[in-house]
Structures are given as C-alpha cells and as structure tokens.
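This structure is in structure tokens; I'll ask about it shortly.
Showing subunit A:
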Amino acid sequence: MEKNIIIAGFGGQGILLTGTILANAFMLENKNVICCPCYGAEMRGGEVNCEVVVDDESEVCANKSEADIVIALNQLSFEKFITKLKKGGTIIANSSLVKMCKPRSDINYVFAMISEKAKELGDIKTTNMVSLGLLAQIEKLSLDTLQNAVKKVFASKSQKLLNLNFEALKIGSNCAYQS
Partner candidate 1 sequence: MQTFSIPKSLKENMIYTFCPGCDHGVAIRLIAELLDEFGLKENALTAASVGCSVFLYNFLDVDCVEAPHGRALACATGIKRAQPDKFVFTYQGDGDFASIGLAESTHAAARGEAITTICINNTLYGMTGGQLGPTTVLNQITTTSPHGRNREYHGFPLKMTEHIALCDGTAFAARVSLDSPAAIIKAKKAIKKAFEVQLKGLGFGFVEILSSCPTNWKMNPVESHKHIREELTKVYPLGTFKDLTEGL
Partner candidate 2 sequence: MEKVLLKGNYAIAKAAIKAGCSCYFGYPITPQTEIGEYLSEAMPALGRGYVCAESEVAAINMVMGAVATGVKAMTSSSSCAIGLMQETMSYAASDELPVVLISVMRAGPGLGYIYPAQGDYNQAVTGGGNGDYRTIVLSPSTVQDSIDLTYKAFYLAQKYRNPVILLSDGFLGQMMEPAVLHDYPYDEIDNSSWALTGAKDRGARQIRSLEVNQEKQNAHVYKLFEKYALIEKEEVSYEEENTLDADILLVAFGSMTRNIKAAARKLREKGLKVGTFRPVTLWPFPSKRLLELSETIKNILVVEMNMGQMTKDVKLAVNGNAKVYHFGRPTGKWVNVDEIVQATLNLGGVSYANI
C-alpha cells in the first residue's frame, strides 16, 4: 500500500532534512520510497513542504495528491495541508505554533507542544526531530532505523550533534499528545 506523508512548515525549520531522513529510514527498511521537496522562492521564512511517499511492494508513483499523514509545524501549513488529507488520515500539529481547532471531523488529530519539547531539550532547532519521533510513535516506525537514517544523513557531523538529534527523536517518541 502506498502511503503519502507531507511534512510542512517555515523555511529554516529543517523540513527538507526531515523528509530526507524519513525517506532514508524507509530505504533502510527496503521499501520503495520517493521524497519530493517543494519550496517557494524564499530561502528562509517562506513556506516549505516535503512529500515522502512510501510503498511496501510496488514502485512509487509520481503522485502528489492526497496525503495519509501531514506533519504541520506551523499554522500556515496546518491550514494549507489539512485540506489535502484523505478521509481517515492523520494530522500531527505542532501546537506550540498551531491553534488547537478541528475544522474536519473525518480525520485524526495529534496535537503536541513540539517546539516546547525541543526548547526543553536545549535547542529549538530540533523541533523537526521531535516531530519525527512523534511520527514514529503514532505510526509505529522503528526508532533504531530512524537513528540509522540520521547517521547516514549526518555522516560528516559530530557525535555531539548526532546525540542531540537521537535524544530529540526519543523525546518525540515518548511525547504526550492530545487527540
């Protein structure tokens, strides 16, 4: 079955990096996956989103239509991508920056203070990793695989940075949320 995950937020929130790590994780599990970045002309502060499409069996389509899961790290993304969710889909919202409201009744909501958790960890830049940990919790993804994907993508980075990101993933995977 094909599953379409959209990660969206501001430029600078590490959206494309998050998508790349997630796509690497699926690759490590030998799944068919594509990752399609999409961003506006602005390098920072503009709207950025990234679609990761994964399929256990067949080649992934060149489809960019309805999403199964949306991770919205800011209000704009929440409003824009909630309309793209399939019936029964899930939106993971960063309630640190997203107002808690439920405009649709046919989808699942996951509200968590993702930016707060990242701040508590000591680096707000890990917001994206916390959200990925939360996705792992909801979707039952292997945290080990995600860590290996982080290692692959951060190959040239310091152990300290790796540990920080591992910690952020773990926090996300244990993070409480409101549905």
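General observations
As a convention for this text, contacts are C-beta pairs under 8 Å (C-beta built on N, C-alpha and C of every residue); 3 or more make two chains touch, one makes a residue touch a chain; residues count from 1.
Inclusion criterion for the candidates: all candidates are chains of the complex that A comes from, given by their letters.
None of the values given here were measured: they were computed from a predicted structure.
One candidate from 1 or 2 touches subunit A in this complex, that being 2. Put simply, subunit A touches candidate 2 in their complex at residues 2, 20, 23-24, 27, 32-37, 58-65.
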